[in-house]
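Data block below; observations after.
Subset of chains shown; positions unchanged.
Per-chain numbering from 1; labels A and B assigned in written order.
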Amino acid sequence: MPSHPTLIRFNRILLTGAAGGLGRELRARLKAYCTTVRLSDIADLGEAQPGEELCPARLEDAAAVHALLQDVDTVVHLGGVSTEQPWEPILQANIIGAYNLYEAARNQGVKRIVFASSNHVTGFYRQDEVVGLKDPARPDGLYGLSKAFGEDLSRFYFDRYGIETVCLRIGSSFPEPRNRRMLATWMSYDDLERLVVASLTAPVVGHSIIYGMGDNTTTWWDNTLARHIGYRPQDSSEPFRAKIEAADPLPDMTDPAVIFQGGPFVRTGPFE
Amino acid sequence: MPSHPTLIRFNRILLTGAAGGLGRELRARLKAYCTTVRLSDIADLGEAQPGEELCPARLEDAAAVHALLQDVDTVVHLGGVSTEQPWEPILQANIIGAYNLYEAARNQGVKRIVFASSNHVTGFYRQDEVVGLKDPARPDGLYGLSKAFGEDLSRFYFDRYGIETVCLRIGSSFPEPRNRRMLATWMSYDDLERLVVASLTAPVVGHSIIYGMGDNTTTWWDNTLARHIGYRPQDSSEPFRAKIEAADPLPDMTDPAVIFQGGPFVRTGPFE
C-alpha cells in the first residue's frame, strides 16, 4: 500500500496511455487523488467508471490534444510508443505527440506534467556503471531517443513558460521482475503509484528527472539529486532473485543485451 | 530513544542557548554524557538541577564568554539569535558572539565545539534542488549569513589552531513537523540528541558540516560526505504527512517562501 496519504487534491487529472500496462494500473489508483480522471488512449478503454471520463485521442493530432488538456489540473503522460519501434510511429506519437502535449499545456494553462520518460534514455551505459541524473543521455534506440527529446522539450517549457515537469525514467514496472535485468530495473505497481503521486503533489518540482526503480539491491542508477521529490521505494526485487537466477541460464557476456543497461533494446531496433 | 550508548565521557559540557527551544530539550539529555553540564543563556534558566551549573552570559561580552569556557571539555553552542532579526542583535550575538566563543576556546584549551549552524546558510537554493555539503553558501537572510560566518570562522580555528568543530545545519527540530516545509526539514528531538552526541564523541571530526535532518522521505540535502560523524536519523516526518497536507492548503507556487528552501525566511527580513 503506497505511503502517500490520499487526499482529493485535484479536480481533474488527465491520464494518457490509460489502456497500456501501466495506464490500466494507474487508472484506478489515481482516482483516489482527484474528482475526475480523464482517460485517453488509442486502444480500447472499456467502460467509463464513476469519476472517469474517456477521451480517446491520437497524440499526433494537435487539435485533439489541445481538447484533451482543457479543464485539466495536471497530466500523467504515459501515452505514446513504449517499446522500440520503427521511426514513423515513434515520430508521430512520441515526438510530434510530445510537442502537441506541451503546446496544449501552454495554451490550456496546465502547470505540471508527470512525463513517463524511460531508462532507455541512458540505455547505452554499461551494466557495470552507475548513472547519475546529470550524466549525458545515451539512448539505446529510437524509443530512448524520443524520450530524451521529451526531457529536453519539457526542460524548455519550464525555462520558457514555467510549466513544471517530473520526468520519470521508468525501469520495468510489472507485477514482479521477470528476468535478471529486472533485478536492477524493477519497480512494483505500488512504488509506481508512490512515484507518480509524489511527482504530482510535491510543492515545487521545477524540471526534475528521476529514475523509476524499486528499493532493489542491485541498481544502476543514482537518484540522490532527486530526493526533493519525496519518493522512497518500498518494494525490492530481492525476494525474486532465487527464482530468476534459477530460471535464467548464465548470461552470455558477449551479448550487448547483457553488457548494456538497455538490455535487448540495444540490439533490436527497427532497422535490423 | 537515541542509539548512542550513554557513557559519562566528559567532565563538563557547556551548553549555550540552554533556555531556548532546543536548549531546554538538550539540557536534560546531555547530563547523561557528563558529570556536569554548564548552562548558559540570557533568558531565565530556572533552578539548577543536580549536575547542572547556571552561568548566564551575553555572547557579545568577551570576558564573560572567556569565563564561560573555563574548565570546560567541550561546547554545544546553541546560543545567539536563531530567527531572522535586525542586523544589530545578529551582529552582537552571532558574529561578535561567535568570535568571542572561539577566542575563548583557544584561550581555555577547549578542543571541540558543536556549533549550531542552520539550513538557512543555504536557504536560497530552490526546493527542487538537492544541496551537498561542499556547495557554496546561499544564505537567505542576515541570520543565515551569520551562520555562514560561524562556519568559516570555525574552519579557520581548525586550520590555524586545531580546534575541531561540527557545524550542524539544523533544519526544523520540534516535537513534530508543523507544515509542508518541515516534511523535508524536520528532525525529532531524539535525532537531535543522536546528532549532537555523535558530533561530541566521534574520535576525529576536524571541521565537518552536516545537515540536521531526520530520516525524511522528502529531503533537500545530501549528507553523504558527513557519514564519518556516525549520525543516522531514526525518525521520519512521513507519518505526519497526511495531517499536514490536509491542513495546509495547496501552496502558492509563486511565493518565494514556497520556491526556496529557506521558506518564509527568504521574504521576511529586518529591512522590509
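Here, a residue touches a chain if its C-beta (ideal position, glycine included) is under 8 Å from a C-beta of that chain, and two chains touch if they have at least 3 such contacts.
Everything numeric in this text was worked out from a predicted model, so none of it was measured.
The complex is a homo-oligomer: every protein chain shares one sequence, and counting across the whole structure file gives 6 copies, of which 2 are shown.
We take it that only the chains that are shown with their structure count from here on.
Residues of chain B touching chain A in their complex: 126-130, 180, 183-184, 217-220, 222, 224, 238, 241-242, 245-246, 250-251, 253, 258-259. Residues of chain A touching chain B in their complex: 3-5, 7, 9, 111, 198, 201-208, 224-232.
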